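In this view, the complex is presented without one of its protein chains, the others remaining in place.
Chains: A, B, C, D and E, in written order; residue numbering restarts at 1 for each.
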Amino acid sequence: MPVITCVLIEGYSEQTRRLLEERLTDAARSVTGAPWDGITVMINELPDANYMRGRIERIPAKAPIQPAVLVQQFLNAMGARDLAKAKSCLAEDFTMLFPGGVEFTELEQMIEWAKPRYQSIKKNYEKFDDAFDKDGAVVYCFGTLSGQWLDGTNFEGIRFVDRFRVVDEKLTSQRVWNDMGEIRV
Amino acid sequence: MPVITCVLIEGYSEQTRRLLEERLTDAARSVTGAPWDGITVMINELPDANYMRGRIERIPAKAPIQPAVLVQQFLNAMGARDLAKAKSCLAEDFTMLFPGGVEFTELEQMIEWAKPRYQSIKKNYEKFDDAFDKDGAVVYCFGTLSGQWLDGTNFEGIRFVDRFRVVDEKLTSQRVWNDMGEIRV
Amino acid sequence: MPVITCVLIEGYSEQTRRLLEERLTDAARSVTGAPWDGITVMINELPDANYMRGRIERIPAKAPIQPAVLVQQFLNAMGARDLAKAKSCLAEDFTMLFPGGVEFTELEQMIEWAKPRYQSIKKNYEKFDDAFDKDGAVVYCFGTLSGQWLDGTNFEGIRFVDRFRVVDEKLTSQRVWNDMGEIRV
Amino acid sequence: MPVITCVLIEGYSEQTRRLLEERLTDAARSVTGAPWDGITVMINELPDANYMRGRIERIPAKAPIQPAVLVQQFLNAMGARDLAKAKSCLAEDFTMLFPGGVEFTELEQMIEWAKPRYQSIKKNYEKFDDAFDKDGAVVYCFGTLSGQWLDGTNFEGIRFVDRFRVVDEKLTSQRVWNDMGEIRV
Amino acid sequence: MPVITCVLIEGYSEQTRRLLEERLTDAARSVTGAPWDGITVMINELPDANYMRGRIERIPAKAPIQPAVLVQQFLNAMGARDLAKAKSCLAEDFTMLFPGGVEFTELEQMIEWAKPRYQSIKKNYEKFDDAFDKDGAVVYCFGTLSGQWLDGTNFEGIRFVDRFRVVDEKLTSQRVWNDMGEIRV
Partner (left out) sequence: MPVITCVLIEGYSEQTRRLLEERLTDAARSVTGAPWDGITVMINELPDANYMRGRIERIPAKAPIQPAVLVQQFLNAMGARDLAKAKSCLAEDFTMLFPGGVEFTELEQMIEWAKPRYQSIKKNYEKFDDAFDKDGAVVYCFGTLSGQWLDGTNFEGIRFVDRFRVVDEKLTSQRVWNDMGEIRV
């Protein structure tokens, strides 16, 4: 029956506070197995003048862009082949690992690699999952691919899943798995 | 600078409490962007006689088996072809979705399907990720497959990822993606 | 030396909060025997966006009409023979138990029963006591009756006490004791 | 959705803490109208070395005998005509007010007054209600009287109600109403 | 790793709250030896309607003039020979103890005593230290004296220290030590 109180310095939006309540609820539920109704979360906001740590008054950190939102921005930019925008989502040491174990460090490499494979491709998302750990966040998304093969015929319903590691509001890696090989077989 | 206090009824193990502290820390970090050092989590344990909700004294819920642990139990049982044990991990409505979009509801179906594909297979895990939401937990694991083809030759290093949905300490679905098709191509 | 903190969702009036402080003080005093000066009550109000139970944000319940106030409204309406208003204070299964063990379910029955007893009657209240338990509230009021007998002579100073059970802002029963029988003797 | 935390110095029995939780729940419910399930009460016990008020460490007050229990002790002693024990429950300025407005300050006066009225009497209790306010506690009990008239005939089912004021674990007044007059009429 | 929460009734200035945070931090640091970064202080302000002690609502005490500030006002007034203002800082039973153990109860006595010693004198402050205990506050200040001897020659750099006891925003004693004797030797 966890009762959770979280003290925050004032300044986070209502949406951010609600997300915090949900994540704290989910965290407590996942560990304790308490029934949902037994989990209470309360946020107590203090003006920054009323909070001191280490004898220093603090200002609240800026709420970061949510990892799943960042991933969607990247994926949308890639879908629109807006490489500049897509790159703005990436960390310097970003790497991509594609089916067959092909690795890229630049978006252009991946695009070049795809050219002999299909004319166009579109990701249809079924679900985003986000996980959090001591290294930051991991975002998975899965769904189906549709598009046009090189010969002009269409394809659709090809299963895929992507895994992104997010650190400090930048993507540091993308891993891709899909059924394209199955289809080609 | 979130300061989180979680009141629990006494009875959770030290390991469970530590996991709770970590998850609450991660949840707070993910939403607020606060520096790690600024996130404090404190657990205040009360004897059950000191907690009442709805004018009823409560006993603590039993800490559930962690979703990633349950997934590992299932995968180990499957690896050892201990179907009875593997089935004990599954919800009644468990479904499996395999490369190419093949769907099974029984473990035996999947084993039958695999027979003309390889003699043996082994999963080598690189990482487990667990995500929590209002429906329960999702566990992803990825790594490489190794084993023996039907012709007796060995394979290894084939990338895979699995996604499990966990509800009430049972697996309700498994989705599998891998590079086997890539290899066969 | 109880120190009581009560978290409330914002929206209760100052008067309601003061009443809550008094009742919590009285409750703590009654059980612990602590000296008044050692009992501190603090109310911490949170905006509704800062409170979540069961992964659902909540809005505060509407402060109910206080049981003693409801009883006074009923008694005043009866005194003014405003039966419509009096009935609006009653639960569907309201019952009245009068001296001699006479029971009524309708206000009109009681009025009929009283006709051969006195021309008019008025209750003069000395004190209202309210008690709270798991079934709701109980309100007692006592004082003296004055009025006119059928023969036109006046009476006054006849002791009475009423007990009302209040559930969900409605009266479910009234029990009446008084000294009329003593006087008639 | 009140969440109440009460800090106590260690030393109160589990029964006392449960009663405190119930009374705090009832107090919060009575004022806010919150649904039972939305009312959480938590007691945080501190060793006396961990509590200081006014720069003085305190020891917990002794939990008082509950007013309703004190009243029952008095009533049982009176029923057994154990006047010494009954008197030990009374404050120095104890007064009794009986049907017809008869007032006594000594138990013996009341017994004398009863002699020409009945041979014996017994109270059968239906319910005790206790109310708390700034002056202490009020206990009401009601039920029926049974016994023997002077002529040896029996009586039973005569309604009564008693009201006791309790201050500092002593009774300071008793007020009695009953239907004896009705019966005699 | 102390985490300190201080509930205050609203009404103290931001400067007062910051000072409170610093003093609570220093107090916790001095006793526990915790690293600065491990000490968190949070002030939770409640409207006065949300605080009750002893069943009485309270208003916040007026923040007192800080002892070191009071001492500076007194010293500045003495430096300017504004005796009226200086006296307004003193408790009725104020006493002064000067080098050689000379004691005064009136400012005029001290001035008279100084006349054959120097024409003028000025205190140059290096540091004020304030200590707090159950009797109130103690303020020390030290630095050097400069001025003019009776023969017109100047002096400077003569070390001094003053100790003031402050009770209820008034000075109750001043003790003075300095190196004037050393110099005269």
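Note that in this section a residue touches a chain if its C-beta (ideal position, glycine included) is under 8 Å from a C-beta of that chain, and two chains touch if they have at least 3 such contacts.
The shown structure was predicted, so the numbers you read here are calculated from the model rather than taken from an experiment.
**Student:** Of the chains that are displayed, which are in contact with the missing one across the whole complex?
**Tutor:** Among the chains that are shown, those touched by the missing chain are B, C, D, E.
**Student:** If the hidden chain were put back, which of E:Pro47, E:Gly79 or E:Gly157 would touch it?
**Tutor:** E:Gly157
**Student:** So which of B:Ile9, B:Ile39 or B:Ile158 would be touching the chain we can't see?
**Tutor:** Looking across B:Ile9, B:Ile39 or B:Ile158, the contact with the absent chain belongs to B:Ile39.
**Student:** Just checking the interface: what residues of chain D touch the absent partner chain?
**Tutor:** Listed in rising order, the touching residues are 7, 44, 46, 49-55, 57.
**Student:** Which parts of chain E face the unshown chain closely enough to count as touching?
**Tutor:** The missing chain touches chain E at positions 1-9, 12, 16, 19-20, 22-24, 26-35, 38, 51, 53, 58, 60-64, 66-67, 97, 99-101, 129-134, 137-138, 140, 142, 157, 159-161, 163, 175, 177-185.
**Student:** Residues on chain C that touch the omitted chain in the whole complex?
**Tutor:** 1, 3, 37, 40, 42
Following the convention adopted for this analysis, only the chains that are shown with their structure count from here on.
**Student:** Please identify which chain has its centre, taken as the mean of its CA atoms, farthest from the centre of chain D.
**Tutor:** The chain farthest from chain D, judged by C-alpha centres, is A.
**Student:** Could you quickly compare B-E and A-E and let me know which has more C-beta contacts?
**Tutor:** Most contacts of the two pairs: A-E.
**Student:** Looking at chain C with chain D, do both copies bring the same residues to the contact (over half shared) or different ones?
**Tutor:** same
**Student:** Rounded to a whole Å, what is the gap between the Cα centroids of chain A and chain D?
**Tutor:** Here chain A and chain D have centroids separated by 63 Å.
**Student:** Compute the distance, rounded to whole Å, between the mean C-alpha positions of chain A and chain C.
**Tutor:** Their C-alpha centroids are separated by 57 Å.
**Student:** In chain C, which residues are in touch with two or more of the other chains?
**Tutor:** Residues 7, 22, 26, 35, 38, 44, 51, 53, 55, 134 of chain C touch two or more partner chains.
**Student:** Can you work out from the touch definition every pair of chains that touches here?
**Tutor:** Chain-chain contacts present: A-B, A-C, A-D, A-E, B-D, B-E, C-D, C-E.
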